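With one protein chain withheld, the remaining protein chains of the complex are depicted in position.
Our next item is subunit A:
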Amino acid sequence: MKLLNRLLPHPLLTLMLTVIWLLLVNRFSLNSLLFGFVLGLLIPVATQPYWPNRPKLKRPIKLVPYVALVMWDIVVANFAVARIVLFMPNSKRKPAWVEIPLDIRTPEAIAMLGGTITMTPGTLTADISAEGRSLLVHCLHAPDVDEIRNEIKTRYEARLKEIFG
(Lines give C-alpha, C1' and ligand atoms only; values in the text may rest on other atoms or scores of the structure.)
Protein backbone atom coordinates (compact mmCIF):
# COMPACT_ATOMS: atom_id res chain seq x y z
CA MET A 1 0.00 0.00 0.00
CA LYS A 2 2.85 2.35 0.84
CA LEU A 3 4.64 1.46 -2.40
CA LEU A 4 1.45 2.14 -4.33
CA ASN A 5 1.21 5.54 -2.64
CA ARG A 6 4.82 6.34 -3.61
CA LEU A 7 4.25 5.32 -7.23
CA LEU A 8 0.86 7.00 -7.49
CA PRO A 9 1.00 10.11 -5.32
CA HIS A 10 -1.98 11.71 -7.07
CA PRO A 11 -4.34 9.15 -8.63
CA LEU A 12 -6.77 11.85 -9.78
CA LEU A 13 -3.97 13.76 -11.52
CA THR A 14 -2.86 10.55 -13.23
CA LEU A 15 -6.38 9.96 -14.49
CA MET A 16 -6.68 13.55 -15.67
CA LEU A 17 -3.35 13.50 -17.52
CA THR A 18 -4.29 10.24 -19.27
CA VAL A 19 -7.60 11.69 -20.42
CA ILE A 20 -5.93 14.94 -21.56
CA TRP A 21 -3.38 12.96 -23.56
CA LEU A 22 -6.17 10.97 -25.25
CA LEU A 23 -7.97 14.22 -26.11
CA LEU A 24 -4.73 15.68 -27.52
CA VAL A 25 -4.22 12.66 -29.76
CA ASN A 26 -7.88 13.07 -30.79
CA ARG A 27 -8.32 9.40 -31.71
CA PHE A 28 -8.70 6.50 -29.32
CA SER A 29 -6.18 3.67 -29.59
CA LEU A 30 -4.53 1.30 -27.13
CA ASN A 31 -1.14 2.85 -27.95
CA SER A 32 -2.13 6.34 -26.95
CA LEU A 33 -3.99 5.05 -23.88
CA LEU A 34 -0.82 3.32 -22.69
CA PHE A 35 1.42 6.27 -23.48
CA GLY A 36 -1.00 8.64 -21.76
CA PHE A 37 -0.95 6.41 -18.70
CA VAL A 38 2.88 6.41 -18.68
CA LEU A 39 2.81 10.22 -18.80
CA GLY A 40 0.21 10.16 -16.04
CA LEU A 41 2.60 8.09 -13.93
CA LEU A 42 5.75 10.12 -14.62
CA ILE A 43 4.49 13.72 -14.44
CA PRO A 44 3.03 13.53 -10.89
CA VAL A 45 6.28 11.96 -9.63
CA ALA A 46 8.44 14.55 -11.42
CA THR A 47 6.36 17.46 -10.08
CA GLN A 48 5.98 15.97 -6.61
CA PRO A 49 7.62 18.93 -4.76
CA TYR A 50 4.87 21.26 -6.04
CA TRP A 51 2.08 19.02 -4.76
CA PRO A 52 3.04 18.17 -1.19
CA ASN A 53 -0.47 17.09 -0.12
CA ARG A 54 -3.16 15.22 -1.89
CA PRO A 55 -6.18 17.57 -2.15
CA LYS A 56 -9.09 16.18 -0.15
CA LEU A 57 -12.41 15.97 -1.93
CA LYS A 58 -15.22 15.19 0.47
CA ARG A 59 -18.02 14.87 -2.07
CA PRO A 60 -16.41 14.83 -5.53
CA ILE A 61 -19.72 13.92 -7.18
CA LYS A 62 -21.06 17.40 -6.32
CA LEU A 63 -18.44 18.88 -8.65
CA VAL A 64 -20.63 17.92 -11.61
CA PRO A 65 -23.63 20.15 -10.79
CA TYR A 66 -21.20 22.86 -9.67
CA VAL A 67 -19.39 22.88 -13.02
CA ALA A 68 -22.73 22.92 -14.85
CA LEU A 69 -23.90 25.88 -12.72
CA VAL A 70 -20.67 27.78 -13.40
CA MET A 71 -20.87 27.08 -17.15
CA TRP A 72 -24.40 28.46 -17.22
CA ASP A 73 -23.33 31.51 -15.21
CA ILE A 74 -20.45 32.13 -17.63
CA VAL A 75 -22.90 32.35 -20.53
CA VAL A 76 -25.14 34.71 -18.54
CA ALA A 77 -22.06 36.71 -17.50
CA ASN A 78 -21.10 37.22 -21.12
CA PHE A 79 -24.46 38.78 -21.93
CA ALA A 80 -24.48 40.92 -18.79
CA VAL A 81 -20.97 42.23 -19.43
CA ALA A 82 -21.70 42.78 -23.13
CA ARG A 83 -24.73 44.88 -22.19
CA ILE A 84 -22.73 46.99 -19.75
CA VAL A 85 -19.88 47.46 -22.23
CA LEU A 86 -22.11 48.37 -25.16
CA PHE A 87 -24.95 50.37 -23.64
CA MET A 88 -23.97 51.81 -20.28
CA PRO A 89 -22.19 55.17 -20.35
CA ASN A 90 -19.03 55.26 -18.24
CA SER A 91 -20.44 58.02 -16.03
CA LYS A 92 -23.35 55.81 -14.90
CA ARG A 93 -21.23 52.74 -14.23
CA LYS A 94 -20.17 52.26 -10.60
CA PRO A 95 -17.05 50.12 -10.32
CA ALA A 96 -16.30 49.00 -6.77
CA TRP A 97 -13.98 46.88 -4.66
CA VAL A 98 -15.64 44.23 -2.49
CA GLU A 99 -14.09 42.28 0.35
CA ILE A 100 -15.35 38.68 0.65
CA PRO A 101 -14.61 37.04 4.01
CA LEU A 102 -13.83 33.36 3.46
CA ASP A 103 -15.25 30.37 5.32
CA ILE A 104 -13.27 27.87 3.26
CA ARG A 105 -9.65 27.30 4.19
CA THR A 106 -8.11 24.74 1.81
CA PRO A 107 -5.96 26.31 -0.94
CA GLU A 108 -7.66 24.24 -3.66
CA ALA A 109 -11.13 25.43 -2.68
CA ILE A 110 -10.01 29.07 -2.46
CA ALA A 111 -8.28 28.85 -5.86
CA MET A 112 -11.44 27.39 -7.36
CA LEU A 113 -13.63 30.09 -5.79
CA GLY A 114 -11.26 32.75 -7.14
CA GLY A 115 -11.43 31.28 -10.64
CA THR A 116 -15.21 31.04 -10.49
CA ILE A 117 -15.54 34.67 -9.38
CA THR A 118 -13.36 35.83 -12.25
CA MET A 119 -15.37 33.91 -14.85
CA THR A 120 -18.86 34.94 -13.64
CA PRO A 121 -21.01 38.11 -13.91
CA GLY A 122 -19.08 41.36 -13.68
CA THR A 123 -16.69 40.31 -10.91
CA LEU A 124 -12.96 39.66 -10.90
CA THR A 125 -10.73 38.27 -8.16
CA ALA A 126 -7.88 40.70 -7.59
CA ASP A 127 -6.11 39.63 -4.43
CA ILE A 128 -6.19 37.54 -1.27
CA SER A 129 -5.49 38.84 2.20
CA ALA A 130 -2.05 38.22 3.65
CA GLU A 131 -3.29 35.38 5.84
CA GLY A 132 -5.73 33.88 3.33
CA ARG A 133 -8.92 34.83 5.20
CA SER A 134 -10.61 37.01 2.57
CA LEU A 135 -10.66 37.75 -1.14
CA LEU A 136 -10.52 41.16 -2.81
CA VAL A 137 -12.98 41.29 -5.69
CA HIS A 138 -13.43 44.03 -8.26
CA CYS A 139 -16.93 44.65 -9.65
CA LEU A 140 -17.55 46.16 -13.05
CA HIS A 141 -20.88 47.63 -12.00
CA ALA A 142 -21.97 47.38 -8.38
CA PRO A 143 -25.03 49.34 -7.32
CA ASP A 144 -25.25 47.20 -4.17
CA VAL A 145 -21.99 45.78 -2.78
CA ASP A 146 -23.65 43.66 -0.05
CA GLU A 147 -25.87 41.88 -2.54
CA ILE A 148 -22.85 40.81 -4.59
CA ARG A 149 -21.05 39.60 -1.47
CA ASN A 150 -24.11 37.56 -0.41
CA GLU A 151 -24.53 36.05 -3.85
CA ILE A 152 -20.92 34.88 -4.04
CA LYS A 153 -21.08 33.41 -0.55
CA THR A 154 -24.37 31.54 -0.98
CA ARG A 155 -24.15 30.59 -4.65
CA TYR A 156 -20.52 29.46 -4.91
CA GLU A 157 -18.76 29.33 -1.58
CA ALA A 158 -21.43 27.25 0.18
CA ARG A 159 -21.32 24.69 -2.62
CA LEU A 160 -17.51 24.55 -2.61
CA LYS A 161 -17.58 24.07 1.12
CA GLU A 162 -19.72 20.97 0.66
CA ILE A 163 -17.40 19.63 -2.04
CA PHE A 164 -14.09 20.19 -0.28
CA GLY A 165 -15.41 19.76 3.25
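Keep this in mind: a residue touches a chain if its C-beta (ideal position, glycine included) is under 8 Å from a C-beta of that chain, and two chains touch if they have at least 3 such contacts; residues count from 1.
We adopt the following convention: contacts and distances are computed from a predicted model.
Undergrad: According to UniProt, what is the chain that's been left out of this complex called? Choose from "Hydrogenase expression/formation protein HypE", "Na(+)/H(+) antiporter subunit G", "Dihydroxyacetone kinase subunit DhaL" or "ABC transporter substrate-binding protein".
TA: Going by its UniProt entry, the chain not pictured is "Na(+)/H(+) antiporter subunit G".
Undergrad: Out of A:13, A:41, A:57 or A:119, which residue would touch the omitted chain in the full complex?
TA: A:119
Undergrad: With respect to the chain omitted from the figure, which of A:5, A:78 or A:154 is a touching residue?
TA: Per the contact definition at the top, the residue touching the missing chain is A:78.
Undergrad: Please identify, in ascending order, the residues of subunit A that touch the omitted chain?
TA: Considering the whole complex, subunit A reaches the absent chain at 20, 22-24, 26-27, 74-75, 77-78, 81-82, 85-86, 90, 93, 95, 97-99, 101, 114-115, 118-119, 122, 124-131, 133-134, 136, 138, 140.
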